[in-house]
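A single protein chain has been removed from this complex, and every other one stays in its place.
And now, subunit A:
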Amino acid sequence: MRFAEPIADPAAPLARRNPTAKVAAALVVTVALVVSLDPVAPAVALAVELAVLPLFGLRYRALAARFWPLLVAAGGAALTYLVFGQRTGEVLVSAGPWVLTTGMLVSGASLVLRVFALALPGIAVFASTDPTDLADSLVQNAKMPARFALGALAALRLLPLLGNDWEMLRMARRARGVDAGGNPLARLRMFASMTFAMLVHAIRRGTQLATAMDARGFDSGLPRSYAREQPFRAADAALVAGAVALSIVAVAASVATGVFNPVFR
């Protein structure tokens, strides 16, 4: 589960909050941001999110190092808007076939703001939460079925093995005299056959894991107890309330500035 390891300082005030509370807070902000297409609400939300990141025990530099592909993707999407966006508003620059208007600038900017404002809460939650604690908390606090939450958690542990399988399958084929070389059709066929073989392995391993869990009495109908309690305290409720407040302020700001642009009308 190395790839999903928390990178945050676990002692930070918001990192210590109940995992279900963190997920709920992130969901609240996300839902508020998808109802409007304007740039103001995400700008407000993003400013607050960036300000509270250190409280989750996250350092900006470490975060940028891990999530730089997101920066690149958002930049690329914004560029597309600036080239092919709808030419509304006033014309700012006109160079041959390319025209830049205020409308294009606004929609490009609001796209970038939205991507980050939507992504950051999720990143903050998963970068500051141990997957085991998350599964435990979802079962204890959100009453998610243990069969689902703990089953998914156990399966997550097996994911890194798939990479190893893939390498082995590729090398084993080469040893048999099978490689695709430059032929794209052969490549596609080899990819399909390796995917199938990898799935066979994954299913077999999953079955063995399920057997081991069964053998240890998982989901045998007895009421489960929990080795680690995940308490839901006043501070956890306050975190969710804070997220609700932020959502209201962000949407109110966009209504007040007159740019509110609901998705459904």
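Going forward, contacts are C-beta pairs under 8 Å (C-beta built on N, C-alpha and C of every residue); 3 or more make two chains touch, one makes a residue touch a chain; residues count from 1.
In this section, contacts and distances are computed from a predicted model.
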From "Peptide deformylase", "ATP-binding cassette domain-containing protein", "YciI family protein" or "GMC family oxidoreductase", the UniProt protein name for the chain not displayed is "ATP-binding cassette domain-containing protein"
Option from A:A154, A:A237 or A:V255 whose C-beta touches the chain left out:
A:A154
Which of these touches the unseen chain: A:V31, A:L188 or A:A212?
A:A212
Can you name the residues of subunit A that touch the chain not displayed here?
1-2, 130-132, 150, 153-154, 157-158, 160-161, 165, 168-169, 171-179, 181, 193, 197, 200-201, 205, 208-209, 211-220, 222-229
